[in-house]
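In this view, the complex is presented without one of its protein chains, the others remaining in place.
We call the chains A, B and C, going by the order they appear; numbering starts again at 1 in every chain.
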Amino acid sequence: MIPVPVPVILSFCAAIFFIGLAGVLIRRNILVVIMSIELMLNAVNLTLVTFSAALDHPHGQMAVFFIIVVAAVESAVGLGLVIALFRTMRTVDTDQIQLLKG
Amino acid sequence: MSPEAIFFYLFAVMAVAFSLVTVLKRNPAVGAFSLVLVFFSFAGIYAILGAHLVAALQVVVYAGAIMVLLIFVIMLLNADSPSLDMDRTHWTLRALSLAGCATLFAFFVWAFQNGSLFPQPGQFPPQRVAELGGSTKLISYLMFTEYLYPFEVTSALILAGIVGSVTLAKRQKVKRGKA
Amino acid sequence: MASSTSCLLSWLVFLPLLWALVGLCIPTNTASGLKLSKLSALIGSLVTFAVSICVYQQFDPASAQAQLAENHAWIPSLGVGYRLGIDGISLWLVLLTTFLTPIVILSSWESVEKKVKAYYALILALETAMLGTFLAMDAFLFYTFWEAMLIPMYFLVGIWGGKERIYAAMKLFLYTMAGSLLMLVAIFYLAYQYKLQTGLGYSMYLPDLYMVKIPSGGYLAPQSLLFLAFTIAFAIKVPLFPLHTWLPDAHVQAPTAGSVILAGVLLKMGGYGLIRFVLPLFPDAVRLYQTPMLVLGTVAITYGALIAWVQTDVKKLVAYSSVSHMGYVVLGIFALNPTGMTGAVYQMLCHGISTSGLFLLVGMIYDRRHTREMSDFGGISKVMPLFAIAFMIILLSSAALPGTNGFIGEFMILLGLWQTSQVLAAFAALGVILGAVYLLFMFQKVMLGPVTGDENKRLKDLSLREVAVLVPLLIAVFWMGFNPGFWFKKMQTSIDASLVPYSQSAVASSNAEKVGTPWNP
Partner (left out) sequence: MLALIPLLPLIGFLINGSWYALGQARGGKAVPATAAGGIATATIGASFVCALMLFLQLLGSEEEARTLEVTLFHWISAGALQIPFTLRFDQLSSLFCLVITGVGSLIHIFSIGYMGHDESPQKFFAYLNLFCAFMLVLVLGGSLPVLFLGWEGVGLCSYLLISYWYTDPDKASAGKKAFIVNRIGDLGFLLGMFLIFTTFGSLDFTALKQLVLTMPVSGGIMTTICLLLFVGCTGKSAQIPLFVWLPDAMAGPTPVSALIHAATMVTSGIYLVSRLSFMFALSPDALCVVATIGAATALFAATIAIAQNDIKKVLAYSTVSQLGYMFLACGVGAYASGVFHVITHAFFKALLFMGAGSVIHGMHEEQDIQKMGGLRRLMPQTFLVFAVGWLAIAGIPPLSGFVSKDEILWMAFASEHGSVALWVVGALTAALTAFYMSRLFILTFLGTPRFKVAEPQDKGHHDHGHGHDHGHGDAAHHGVAVHESPAVMVLPLAVLAVLSAVAGAIGIPHMSWLEHWLHPVLAHAPALRPEVHHETEWVLMGVSVGIAIVGIALAFVIYGNLKTAERFKTQWASLAKILSNKWYVDEFYDALIVKPLNALATILWKFFDVKVIDRIVLSLGDASNQSGALARSLQNGSTQLYAFLMLAGFLSIVGYSLYGIFH
C-alpha cells in the first residue's frame, strides 16, 4: 500500500529533520529557530506515520496526534516567551539572550 | 511508478525546497510562508500514506493555528524592531553544525538502506482498516477507548499552555529601570 | 581489647562542644551578658582541663596499650567504630591542648570584639576536634576529627583574622584538605586490605590495621605509596619543608588565639600522626624513606631559620621559626631510636609552650600598637619591663637555652639523630646557632635600642590578665626544663612500643613477617 520504498520516505524525513536542526544551529533569530523546531517535529511525525503504515498499526498515528497537540501548545508558550523576552531584552538574537551564562 | 509515488516525490521535493527557504531566508516572514507550504506538503504525504486524520490535523493545526500565531508574532515584533534582521551564528559553530548534520544525515540514509526495520506485520493491515470503516474511524475509536486518559490529559496540557502563554505574553506592570 | 568501662574520654572530648552549645544560649546584647559568655567559655575550658587531669591520674604509665578505651559500633558495615583510647604520647598532647585552651580564651578577652559568642564557641568546638583527633583509635574517626578541626579554624582565621584573612583561611583549608584526602584514600585501602587478608570484613580499628601486611620493597611499592599518602598529609600539617607555605600566611592573618592554637596544637597533629600511623603501619617504607625525610627535616631547620632571620614582620618570623622547630620533630621521629623519639614528643610539647608564648606576646603588643612591623617598634623594654622579662624567657626557651624546655627537646633529638647520622645531626645543629640569630635580631629590633616614636613611649605594660596568661607558660618553661623526667616517665613505655618494629631483631626479620606492633606486642 505504500507507494514508495520505506527507506526513501525515512531518508526524506531525515533530510527535513537535519535541515531543521541546521536551522536551529545556524540561525540567531529566535523565531526562525522556533520554525526550525517545527520542521524537526514534522519530520518526526512523518517518520511515525510512515512506520504506522509500514507496520500496519495505527498507534503511530495516535502518537502523531499527541505530538501535534503538544507542538501546538509548545509554539503557543514558546512564542509567548519570545514576546516576553523581546519585551525585556529588546532583541530576538539568541547570542544576546544568555542569561544562563555561567 | 504509481500516481501516488509521483505525488509523493512532488511533495517531498517541495517540502525540502521550502524548508531550505525557511531556514536560509533572512526575512522570517518569508520563512514563515515557506513553512506553510512545507506543512501543506507534509499533509499531502500523510494523505498518500493513508493517515487522513493526521493530514487534516496537520492542515488545521499546523498550517492554520500555529502559522497564524507565528506570523502574528513576526509582525508584532517586526513592527518596532529593526533587530529582526538577523545575522547567522559564529562561522565555526555554523560550519561544524552543518558538517555534523550532513554526517548524521548520511549515516541515517545509510542506516535506512541497510537496516532491517520490519520484524513482523501489525494487527491492522489495510484490508482490516477498511473493514473497520477507515483509518479516521479507527483512530477515533482508539482515542476514546485505549487512549482516553492521555487524551484527557492533553486537554489539561492545552489549558496549561493557554494560561502559560497568556501569562507570559501579557504586558506586565514592570518596574521601571529594570532592563 | 577490653570493652569500654568508662566514658571519661568521651566526656573529655565532647565537654567543650557541649559547653559551647550552652554558651551560645547566653544572650550577649548587654555588657554583662557579654562578660558572662566569656566567663562561661573560660570556665568550660578550665573544667575540661580538670577532666584531662583526671585522665592523667588514671593513666597507667606501665602499659603501652590504649587506656580508658571506649569502643562502640558506628558504621559496622565499613568496620568504622567510635573508638577512643589514650597512650603515653597522646596523653601529653591532650594535656597540652586542654592547658592551652584556657590561656587562649583568656588572651582574647579584650582583643576580640566582634561576634564574641561565636568566637568562643568556635574555640571550644575546635578543642573538641583536637582532643578527638588525639584520642581516636579508629582511622575513620581520626579522619573525621582531623577534618572537623579545619572548620572552626577556617572561621577563626576567616572572620577574626587580618587584612588578607580570606586568602589565608582558604589556603589553610584547601592545603591541609588536599593532604588529608590522600590519607583518606590510604585508609580505605588499608581497610580493604584488612578485609582481603582476614576475610572478616572491613575494619578501621587501628590495631587491626597494624596487622595488615602490605607488600614492600622499592620506592613505588604499595607500602611506599601508602607511606607517601599518609606522610604528605602529616607533613603538610607539621609543616615539613617544601609543604610549609600555608603556615606563614595562616599565622600572620590569624587572630592571636588562632595562631596560638595553630602553632601550639594543630602542628602537633602532624607529628602525632607520623608516630601513630606512619611508623607502625609502614616499617619497611619508613626505613626506605628515612634518609630523605631526615634530609628534609634538616633542610627545614636551616631554611626556616634563615628565612626567619630576614623577616620584618614579627609574626611571620615566629611562623618561620615554627617551620624550623618542627623540623626537629621530624628528625626526632625519623631518627628511629628512643632518644630521638622521646625528644620529638618532648619537642612538640616544648614548641607548644614556647611558640604559643611568642605568639601571645606578639599578640599583646599587636593589641597595643596594631602593627607587627619590627621597624615600628624599638626600645620597648624601656616602657614595658615586665613584657620584656616574659619575652626574654620565652625567647630563650625558643632558642633552646639549657634550663629551659627547648633545650631538652633539641638536645635529645640531636643526640638521637647523631646515633643515626652524624653528618645530618651536625647540619641540624646549625639550627642552634641560627635560632639564636633570628630571635636575638628580633629581640633587638623590637625591644632594645632607644625608644622610638611617641606611640611606643605611651605603651602600657602588661595588665594583670596578661600576666595571668603568661605565668603558666613561664612556669611550664622552667618546669619542663629542669624536670623532664616528670614527662618522660609517662610516655616512655608507649615510645618504646612504637619503636618495636624498628628494634634490631625486628629489622632482621622484617622481610619475613611484621613482628610486633605497638598495640599487639
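Methods note: contacts are C-beta pairs under 8 Å (C-beta built on N, C-alpha and C of every residue); 3 or more make two chains touch, one makes a residue touch a chain.
Because the structure is predicted, anything quoted here is derived from the model rather than measured.
K.L.:
Which of the displayed chains are touched by the chain that has been omitted?
P.N.:
A, B, C
K.L.:
Considering the whole complex, which of C:Ala250, C:Leu414 or C:Leu470 touches the chain not shown?
P.N.:
From the options C:Ala250, C:Leu414 or C:Leu470, the contact with the absent chain belongs to C:Leu414.
K.L.:
Out of C:Gln311, C:Ser324, C:Asn456 or C:Ser494, point to the residue that touches the absent chain in the complete complex.
P.N.:
C:Gln311
K.L.:
By the contact criterion defined above, which parts of chain C meet the unshown chain? Give residue numbers in ascending order.
P.N.:
Touching the chain left out of view, chain C contributes residues 171, 174-175, 242, 244-246, 303, 306-307, 309-311, 338-339, 342-343, 379, 381-382, 385-386, 389, 392, 396, 401-403, 407-408, 411-412, 414-415, 418-419, 422, 425-426, 429-430, 432-433, 436-437, 440-441, 444, 447-451, 461, 482-485, 488, 492, 496.
K.L.:
Would you write out the residues of chain A that touch the absent chain, in ascending order?
P.N.:
Answer for chain A: residues 21, 24-25, 28, 33, 94-95, 97-102 touch the chain left out.
K.L.:
Under the stated touch rule, tell me which residues of chain B contact the chain that is not displayed.
P.N.:
89, 93, 96-97, 100-101, 103-104, 107
As a working rule, only the chains that are shown with their structure count from here on.
K.L.:
Would you kindly tell me how far, in whole Å, the mean C-alpha position of chain B lies from that of chain A?
P.N.:
6
K.L.:
As a quick test, compute the distance in whole Å between the mean CA positions of chain B and chain C.
P.N.:
71
K.L.:
When you check chain B against every other chain, which residues touch at least two of them?
P.N.:
Counting only residues that touch two or more other chains, chain B contributes none.
K.L.:
Considering the complex alone, what residue numbers of chain A touch chain B?
P.N.:
Interface residues on the chain A side: 1-4, 6-7, 9-12, 14-16, 18-23, 25-29, 31-32, 34-36, 38-39, 42, 45-46, 49-50, 52-59, 61-62, 64-66, 68-77, 79-84, 86-95.
K.L.:
Write out the stretch or stretches of chain B touching chain A in their complex.
P.N.:
Counting only chain B, the residues touching chain A are 2, 4-5, 8-9, 12, 15-16, 19-20, 22-23, 28, 31-32, 35, 38-39, 42, 45-46, 48-51, 53-54, 57-58, 61-62, 65-66, 69-70, 73-74, 76-77, 81, 83-84, 86-89, 93-94, 97-98, 101-102, 104-105, 108-109, 112-113, 117-118, 121-126, 129, 135, 138-139, 142-143, 147, 150, 154, 157-158, 160-162, 164-169, 171, 174, 178-179.
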